[in-house]
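Of the protein chains in this complex, all but one are displayed in their positions.
Right, subunit A next:
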Amino acid sequence: MAGFDKRVASYAEAMEGIEDGMTVLAGGFGLCGIPENLIAEIKRRGVKNLTVASNNCGVDGFGLGVLLEDRQISRIFASYVGENALFEQQMLNDEIEVILTPQGTLAEKMRAGGAGIPAFYTATGYGTPIGEGKEVREFNGRHYILEEALVGDFAIVKGWKADRYGNVVYRHTAQNFNPLAATAGKITVVEVEEIVEPGELEPSQIHTPGIYVDRIIQGTFEKRIEKRTVHG
């Protein structure tokens, strides 16, 4: 069925068209709300020399960390890359280029990319190594640096529920970078826990409207917890 039906039948179809050297924007914060099966499909395909933008790079053996095992990522925009021994090793060996990006700037780079804004000024990073070499402008007596937007050849996103038109809602703090990445992919692929009938999602509660989404697939998720902390 064509029209607005964004469903695909397999993960192979979901990531059809990904090639060496492409840029991939990924949702998730730590291991929360990561598109685990889409990452697994990228690993299966073995595409190399990827530029990835994601807040973190997973952990050893899970999340984006699995793409490090076969050196599929050559460059990454991230705000925090701790907790991953293989990553540290590749960074120290200069096998991966890390463009450390303040978390809010990374979010805004994706938001701007999806919103057709090529660059924006922010006070974040002014006077620090992050601001070096970037255009500086003063507004109302304060200094701001120019940061450029990010657009991905692919955006990989993890949602909670979607309808076949690609309207997506996220669950709790698994939202994080997902709706931003979703807006900024030339091809945006969303995997969800459940695909529901159009009309089942309350229109005013949609986080990502279907216009941003190209492909939808329903999957099953491990949802690994990085730091299990309980009360009492």
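Just so we're on the same page, contacts are C-beta pairs under 8 Å (C-beta built on N, C-alpha and C of every residue); 3 or more make two chains touch, one makes a residue touch a chain; residues count from 1.
Here is the rule we use: contacts and distances are computed from a predicted model.
The subunit not displayed here is recorded in UniProt as "CoA transferase subunit B", chosen from "CoA transferase subunit B", "Phenylacetic acid degradation protein", "2-oxo-3-hexenedioate decarboxylase" or "Cysteine desulfuration protein SufE".
Although one chain is not drawn, the whole complex shows that of A:Gly65, A:Gly125 or A:Gly210 it is A:Gly125 that touches it. Only one residue in the set A:Arg7, A:Lys186 or A:Arg224 touches the chain that does not appear here, and it is A:Arg224.
Where subunit A meets the missing chain, the touching residues are 29-33, 55, 78-82, 88, 91-92, 100, 102-108, 110-111, 122-130, 160, 171-180, 207, 223-232.
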